[in-house]
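I'd like to ask some things about the structure below.
All protein chains but one are shown in place.
Going by the order they are written in, the chains are A and B; count residues from 1 in each one.
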Amino acid sequence: MSFISYLIKGISLGSVYSMIALGYTMVYGIAKMLNFAHGDVIMVGGYIIFIVMSVSGLNPIVGVLLAIILCTLLGITIERVAYKPLRKASSLAVLITAIGVSYLLQNVALLIFGADTKSFSSVIKLPALKLAGGALTISGETLVTIPLCLIIMVALNIFIKKTKTGRSMIAVSEDKDASVLMGINVNKTIAITFAIGSALAAVASALLFSSYPSLSSTSGAMPGIKAFVAAVFGGIGSIPGAMIGGILLGVIQILSSAYISSQLSDAIVFFILILVLLVKPTGILGKVMHEKV
Amino acid sequence: MTRLKALNKSTRNNIIVLGIILVIYVICRILMAAGAMSNLMQGLLVPLCYYSILAISLNLTVGILGELSLGHAGFMCIGAFMGAFFTKCTENSISNVFIRYGIAMLLGAVCAALFGGLIGVVVLRLRGDYLAIVTLAFGEIVKNIINALYVGIDNKGLHISLQDAAALKLAEGGEVIVNGAKGITGTSRDTTFTVAILMLILVYFIIVNLINSRSGRAIMAIRDNRIAAESVGIDITRFKLLAFTISAAMAGIAGVLYSHNISSLVATPKNFGYNMSIMILVFVVLGGVGNIRGSIVAAVILTLLPEYLRFLADYRMLIYAVVLIVMMIFNWNPACIAWRKNHPIKGVLQSVIKKKEGSASGKEGGKAS
Partner (left out) sequence: MEMLTVKNLGISFGGLRAVDSFNITIEKGELYGLIGPNGAGKTTVFNLLTGVYKPDAGIITLDGKNITGLSTIEINKSGIARTFQNIRLFKALSVLDNVKIGLHNEYRYSTLAGVLRLPSYIKKEKQMNEKAMDILKVFDLDKEAHLLSSNLPYGKQRKLEIARALATNPKLLLLDEPAAGMNPSETEELMKTITLIRKKYDVTILLIEHDMKLVAGICEKIFVLNFGMELANGLPGDVLNNPEVIKAYLGE
């Protein structure tokens, strides 16, 4: 029974990872850059919800909605101020800038909220489900997280396949220059991608911190990096890949910390990343990219 | 004639830098002898050297090879623990400090180099961003494992465990040397300012001479254009590995200096984590990517500034973050590039950014991918 409960816990954490991984994979596919600051947007989302709930005592839903709005704006602003001026720069320069933005967000949060860890109270008020005569307990957070993530995935997939904006995103990810010739506003498309990614990060923050309630200025970094690992795992640029990768990663993490060593669970996750990249550098569902000579 | 000129130029630069470092060393010595140097400053002398070494070492990967490594603190960590472990084991058997410390240094460098080579093999096939994330993962793995690592020694030899000290099953009289998250305690503090300066000079010369040699040119060719480098018969794998290995070895040296400058060595996010890797990256970026002397200057300034301007200390990390973003936009945004062309002021900032290392090292790398 404990195995099943770990498995469910893993899938739940994995669903959150896949939602964060979506942000990475979409931005990577479209802007061809690793948005290192994505994980820190989650942290910002967490603080927004925390403030709304603890200070104003409003309904948690208000907090989540506000977090979605503010994170979306934050994502667009970051893109506008830090990344847009570097469209033509080398990938190394863009990566260093992204690391700078990530570091900036962390340290601004540190200055505002201090170094002490805040205890986040769950936004989900659903009672836990007891199965098999109490041998298997599924928390309310898990009951919400998994279906919500599934719904968002499906909705996103429909949005990208069926709407004009979604299709222009595919076009830009395939060939930026050709998209310009086809009359697609590349800058706008990239901004929308950042907006969607950041909004998803805000939702992920509500779910993540409800299950793992310690909130500090660096609590976005590790989930962020792991979600990126998940995106790489599933094949960067691929939306179903992000989902599969996220869930696999969540399950691996929870199971390895339960059965091998909780101290080494991060090391195991990263070790798997290295293995995957060695065996199949494009990930599970990734495409091989050719460099034009 | 041109050969003489070219050779003379890099040799001349070498001599100038050597002179400056020696003059600074002598001044520090005189100040210390006269008791005119604050304890704070005395305590910073060795860190300044190993931070400079780290910055030079990362610049080899970022500036010369053109690949971003975010796990540099991991190589430093390996060097630090290997060196301290050796010193701790042989403290009683090898009484000569020079020999013992020399071997510890060598061991730290070689071990870090081995891991550098290993990680090099893994990342060779990967493009820039992937490489950055794998090196980051590597750094975290190292920190994680060291924190869970227990090594003890008794008359039967070494005992290693990843569980706890009791699992080592040491015989009577055995000693736990690496004690998990508590690390290594009670190492002798063998690093002196003189040793640290000597290592800095050594590392500097290795890099500068490498850049101006056949292998260095091959590495820079890979950075500037991988496909063209292949087309003229340069073995990409070999030279990427070479750069990774040398860079890791140097970080290992910095680690040995670090671990023998403190009495208790533990791996925390602060000293060997991601933050440290970022701090080294900030040194490299502020000093000018590919500019070796700039790396030293930036490491020194950014280490001293927060110590002396205490009110800045709280904002230290924030300033680092802003430095990264502003420097990149300043260097790469088309509008900024045009502005710089129209305003060719020989300001301090600009000379730091634009100054070239010898005739060779070049500016931004990373275009190859």
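The working rule: a residue touches a chain if its C-beta (ideal position, glycine included) is under 8 Å from a C-beta of that chain, and two chains touch if they have at least 3 such contacts.
Every value quoted in this text rests on a predicted model; they were computed, and no experiment measured them.
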| item | value |
| --- | --- |
| Hidden-chain contact residue, picked from the options B:21, B:220, B:253 or B:266 | B:220 |
| Touching residue (missing chain; options B:133, B:229, B:254 or B:328) | B:229 |
| Sole residue of B:32, B:89 or B:206 that reaches the chain not shown, by the stated touch rule | B:206 |
| Missing-chain contacts mapped onto subunit B | 2-3, 6-7, 205-206, 209-210, 212-218, 220-221, 223-225, 227-236, 242, 290, 359-360, 362-365, 367 |
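As a convention for this text, only the chains that are shown with their structure count from here on.
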| item | value |
| --- | --- |
| Whole-Å gap separating subunit A and subunit B, where each centre is the average of the chain's CA atoms | 32 |
| Subunit B partner contacts - residues on subunit A that touch it in the complex | 28, 33-34, 82, 85-86, 88-97, 99-101, 103-104, 106-108, 110-111, 221, 225, 228-229, 232, 261, 263-264, 266-267, 270-271, 273-274, 277-278, 281, 291, 293 |
| Subunit A-facing residues of subunit B, complex | 62, 66-68, 70, 122, 125-130, 132-134, 136-138, 140-141, 144-145, 147-148, 162, 227, 274, 278, 281, 285, 289, 314-315, 317-318, 320-325, 328-329, 331-336, 364-367, 369 |
